[in-house]
Each structure stands twice: as C-alpha cells, then as structure tokens.
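Below is a structure I'd like to ask you about.
Just one protein chain is left out here, and the rest sit where they should.
Chain naming follows the written order as A, B and C, and within any one chain the residues start at number 1.
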Amino acid sequence: MPDSTPFPSQLELSQPEKTFLDSNELILNMGPQHPATHGVLRVILKLDGEKVLGTECVIGYLHRGVEKIGENRTYAMFNPYVDRMDYVAAVSNGLGYCEAVEKLLQVEAPRRANYIRVILTELNRLASHMLWLGTHALDIGAMTPLFYTFRDREEILKIFEKYCGARLTTHAFRIGGCLYETYDGFERDVKKFIDFVPPKIDEYEELLTSNRIWVERTKNVGKISADDCKALGVTGPVLRASGVKWDIRKALPYAAYPEFAFEIPVGANGDTYDRYLVRMQEMRQSLAIIRQAVEGIPEGPIMAKVPKVMKPPAGEVYHSIEAPKGELGYFIVSDGSTQPYRVRVRPPSFVNLQALDLMVRGQLVADVIAVVGTLDIVLGEVDR
Amino acid sequence: MTKLKTRYGSGVREASSYVGQNCLILDSSITHEILNILCQEEEFDYCVDLTAVHYPKREKPFDLVWILYSFPRNQRLRVKTMLGEQESFPSSVPIWSGTNWLEREVYDMFGIRFDGHPDLRRILLPEDWKGHPLRKDYGIIEQDQQWVQAHLGIESGQ
Amino acid sequence: MTPVATPFFFYFLSALTLGSAFLVITCKNAVHSALALILGLLGQAGLYLMLYAPFVAGVQIMLYAGGIMVLFLFVIMLVNLDRALKEEQFSRQWLAGCLAAIILGALFVGVLMRGKALFPASSEQIAEASNTQQIGELLYGPYMFAFEIASLLLLVAIIGAVVMAKKRI
Partner (left out) sequence: MLDALTSYLSSDTTPGQAGNVLWALIYILIVFGGVSVAVMAMNWLERKALAHFQIRLGPMRVGPHGLLQPIADAIKLLTKEDIIPERADRLVFWIAPLIILCASFAVYVVIPFGPTHAITDLNIGILFMLGVSSLSVLGVVMAGWASNSHYPLIGSLRSSAQMISYEVAMGMAVVSAILMTSLNRSGTGTLSMIGIVEAQQQQQIWYLFKFFPLGFLAFVVFAIAMVAETNRAPFDLPEAESELTAGFHTEYSGLRWSLFMLGEYAAMIAVSSIAVTLWLGGWLRPFPNALTGATWDLVFSLVPGFSFLALAAVAWIGVIRMPKDPYFRVQTLGLAAFGLLLGLIGLVLFAPPVRERIQDIFWFTAKVAFFMYMYIWYRATFPRYRFDQLMRVGWKVLLPISLGVLIGTAVVGVVF
C-alpha cells in the first residue's frame, strides 16, 4: 500500500514501481495525531518489516512565531510568551529570559530573588522529569507510573499556584528579580514536599528500575555516543547519559547555583536505560538543591532597581541555562529601544530531536516510541 | 584570537568582548575556513546555535551568528559574519552535523541559502509557503494568504 | 452420540465444500480465495466428523484452517495485490487444465463404477471413544516408518526454509 501523496524528502519516499514480490519496504506515517508522539510531532518512518531504515521528522505544526512576537513586544511584555514554549517547564524558560535581559541591562537580581528562583526552577525540573517519566513509561506500556507521577507533580503545581497564582505557565519571575515575595508557609510547604517525594521516587524506581521487561525495553535502545552528542549539539540528560559530565549549572553557573553542592549524575552507555537512570538521579539532586536553598534562604529585597521603561544599551547577549531538557539559550540583540531587535531562542528540544534519526536507525518501530519518549521533547518548544 | 588575527589579517574585522562574552566578527569570505579551524584546532566542538539577524538598511543586510562552545576549555564564543541579500554561504554541516536543522531554520526564516547542505528545505513552515517571516520587512500579522486559502479552505487566517 | 439429521448435514457440508472450492478458483482477489479455501477446509472437517473421525477433524481445523491458512494469508497480504489483480485470470493453460480435469473425472467415475471392491474391507466399526487411541497405535505401530520419514522430511524442509531466509538478511 504505497502512499499516494508524494512529498520531497531525504528518504526518497516516492518509491519506484515495486515488483510483485519486492514490497518489503513500508512507509509509516507516525503522527501528528498519535498517542505517543507527545504532541504534534510527525515522524515518517521507512520500514523494512519492523526495522527502521530511516526517519524524517516533520515539525512546525505548533509554530507560533515566538521569535517574531518578541521583536514586536517590549522586554517586559515578551516575558509571559516564553512560558508557552516549554510549557511543562515554564519556570525555567522564564528564568533564562529574565537573566538574559538582566545581562543586557547589566543589573543583577538580589540574592534572595536568586534563591527563590533556584527553588522554583528546581521544583519545575522535578515536575518536568515526573511528567517525562510518566509519559515515557506509558509509551513503553507501563500505565501505572503515569498516575503516580501525576499525583506527585500535583504537589509541585500546588506550590506554584500558591506562589504566583498559575500552575502551568507561571510567569513567576520578572526582569530584575521576582515580583512576588514568598507566601506565608512557603518554606514549610517546600520542606514538606521534599520530605514527601523521596519515597515516591523510590516507588517509581521499584516499579521500573529492576523490572526485567523495562530493562530489556530500554537497555541498548537508542544508543548515542558522547562524540555524536557533541557534534549534534545534544545537551541535557541525553548528553550526560552518554558519559559527559557537563551541566551548565556547574560549567557556567547562573542564579544562585554556585552556592549549592550537588552532583552531576552521568551514565555510561548513552542508551535509554541510562537516560532514565540519569533523570531519576537528577530528581534526587534537585531535591538536595532545594533543601539547601530553602534552608539557607537569605532575607532582603527581591527586586533589583530596574527602570519602568526598559531600554537596554545597544548590544547583544547570549545567555543559557540548564533547562530540564538541555541547554536553553536566549540570544538577544538590542538596538537601544524598548523592544528587542532580535530574540533568538536556542531550544533544547529542537536540537535534541535532530538526534532521533541517528538513534533509531536499524532499530524497531517500538524503539522509536521509546526514543521519542527518552529525548523528552516538548513540541511547543520544538516549533516555537 | 590574536593568533587568528595575525594569520588572517584584515579578514578578522573585530574581536570584542561585551558583558564578558567574546565575539568575533569575520569577513564572509574566510568565515567558513575559520569555523573549521575553530572546530578542529581550537576545540570548539559544540555548535550551540546558529541564527541570523536582519538589518534591511545595511548594504549587506544579514548577520549570520554562530554560538560555539568548547567542552575542554569551558568557553563560549560568538562568531559573526555579514551576508548580502542574494549571497549564499557554505554549509557548516560537515563541521558540526547538528547545524543541519539550524541552517534549515535560518533558511526558512530568513531565506539565506547554504551551499552544500544535504537537505535544505523549510522546517517549521510548510514547504510551499511564500516569504521569510523573521525578515524585518515581513509584518507581524502578515501571512501567506494564498497558502491559507489553498490548504485550509478559509478566506484568511487573521 | 446419536447422529442427528445425517443426510441433511452431509449434503450441506458437501455443498459448502464444493461451493467454496469453486470460489477459490474464481475469486479475483487472492485474499478472498484464501478465505473461501478456509471455508472449504472447515466443511471438510465437518465431513470427517460425520465419518466418525473426530481426531482428524480437530487436526484439520487446527493445522489447516488455523495454522497453514494463516501463513497463506500472511504471504498474500505482503505481496502486492494490485498487480495480481490486473493479470489475466485464466491463462492459456486452460486446455491442459481441461485435460487434467477430464482424466481426474474419469478416474472418479471408474472408482464409483467398481464400487466397494476397490477398498480393503476395513469398515469394521471403530468405537468412537477410542478413535484417537487407535490412530496413535497405528501411527506408532505398523506405520512407524512412514511417520518417521514424514517427520524427517518436514525437518529438512524447515532447515531449508531457514537457510533460504537467512541468506536474504
């Protein structure tokens, strides 16, 4: 059953006439409406039986022109828009943008603001990883972890809601610091949460880590070497699972991260199982960071002196943070006016998704699902 | 950086540092060569980002910007070059394979062509879309009405 | 077990088998042919049941209808049917076919005419309950050699198939 719509592509999908017995290549269109592509990702697979000969991602279904919008809004007005890119880690997006503009303005957020930022960002990392774990496990066929992770993620969202009124697209930070002081009982809530979560993470691990089917499904699946990662620009847990001990929080620290002690978990094989372990470890490390931050949170102002009308001096700046998915960078060019001349977002999901083809070539259809899941992409960020 | 300057002389227009970030502005004729050297000899083994900026009033309206990172040196470097309206640029996919989609995106958004790119098609917008949205002369509410009418069956997407 | 409405079932099953056999060769779509063949095989299984050979009937269903025909369907589905549809259904071999049919028909008529004399007088009634046991005793007793030869042949066929398939991977 060859596809009737011809489309130009590297896979040479417009096949030559097949002979009577030579129809063993199958073009499978996965998505954009597919339960396991996490949004509107469309992957065209070229299969030999169940073996993947090649893939091609068709993206852009969720393209909203975020960069163009940025050029037409003032610096402060653009801040809420960035939350809509990686909507499961909106706090990280906001942090990256605010810090980039602060660099352009040459102001520094106060120490207390930085602590609040770290706490919320790490909570957000936990939420993002939990969502990832649930959906990834569901893709591989384990339904139950999804509900467990959603139960625990809910606690994080409750803290967000109490802090800034929003659960998903939080818009928690402002350029120059934070707008809101912590609410009464914020520290108690966070402490309660970090005592509540470790046994839950143990619970997830109990269900999966030594589960034979899980190990068989993820070990040696979607392998990628450290060199390939670097060449493709793949960052985040995927890079670390390949054995590169590199985390922007350590390498080029920002916010209050230099003040905290934490480990960078690394894997060895760069397969799906290692990426899973790395993320599980990261969740525990995030908890350690939150504990240090919430215990040592200083008193003081939460907002630096920032003019009401922001007019950064002409110049350009690139700033990146370690988002849950990888390196999230903002390249902002200012021409001295109230609006950025150019905002470029360096999306980790977009760049990481490039590695999909390399990772699934020669593997089976079921592995494509596992690899799409393990890359942890958010289509809002891929398409912007 | 000084090493490069002595080797290429006037090709390296400017090597500056702004808020602690290093930037290298190069002549477009030697940029590809220098990128190669940066990757091979100076250990800038990770191309973080590739993007462009449009300055319609300039003689050479496009700035191509590479943001590079070196894992061994833990150092970031920005490389810039200027490009004319009709000019194309040699693709850097052979240097960093990760620039594949980034170059496609620049092509999609700015219309800058990359010579030798393995698969230069639009990436975020539909293949038959007209116009390059991130150019400054492309309005914020502008869109390819013909495409919208043909493919979505509605009068206008506005 | 007392038989119920025997003539009716005999004619019904025979008609079913013959009709589906006819469909097998006339259907343009190979999948439909295969399905008709399955129906025919099931009808045959029913006829075996009527001959008090339940074991053979069971094996017929399990192996032919459930096993072999699935593989048939497998192959047919993987093959590009569009071209097969365009090909001429009755090729120029119809003359040879007719000849073969006439010879076969003559054989049948001959057998019918000479009647029971051709068959060995084996029609002593086999007790239904011990039918399976008797088949087992026959297969592992007097026909042991034939049985083993057949299984060896199948083994060779399996190995041959694996070797041929491996070459293409």
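In this text, contacts are C-beta pairs under 8 Å (C-beta built on N, C-alpha and C of every residue); 3 or more make two chains touch, one makes a residue touch a chain.
This is a predicted model, so every value here is computed, not measured.
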Chains in view that touch the one left out, judged over the entire complex: A, C
Of A:N72, A:N211 or A:N269, the residue in touch with the unshown chain: A:N211
Absent chain, residues of chain A that touch it: 1, 26-29, 34-36, 50, 137-144, 146-148, 151, 207-208, 211, 213-214, 216-217, 364-367, 369
Contacts of chain C with the absent chain, listed as residue ranges: 1-2, 4, 29, 31-32, 35, 38, 54-55, 57-59, 61-62, 65-67, 69-71, 73-74, 77-78, 128-133
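Going forward, only the chains that are shown with their structure count from here on.
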Maximum inter-chain contact count - chain pair: A-B
Distance from chain C to chain A - Cα centre to Cα centre, in angstrom: 61
Rounded Å distance, chain A centre to chain B centre (Cα mean): 24
Centre-to-centre distance between chain C and chain B (centres being mean Cα positions), rounded to whole Å: 70
Residues of chain A whose C-beta touches two or more other chains: none
Per-residue overlap in chain C, given as positions that touch at least 2 other chains: none
Complex contacts: residues of chain A adjacent to chain B: 7-10, 59-60, 63, 65, 67-69, 71-72, 103-104, 106, 230-234, 244, 246, 251-252, 315-318, 320, 327, 329, 331, 333, 341-342, 344, 346, 350-351, 353-354, 383-384
Chain A-touching residues of chain B, taken from the complex the two chains share: 18-19, 21, 23, 45-49, 51, 53-54, 65, 67, 71, 74, 76, 78, 96-102, 105, 109, 118-119, 121-127, 133-134, 138, 140
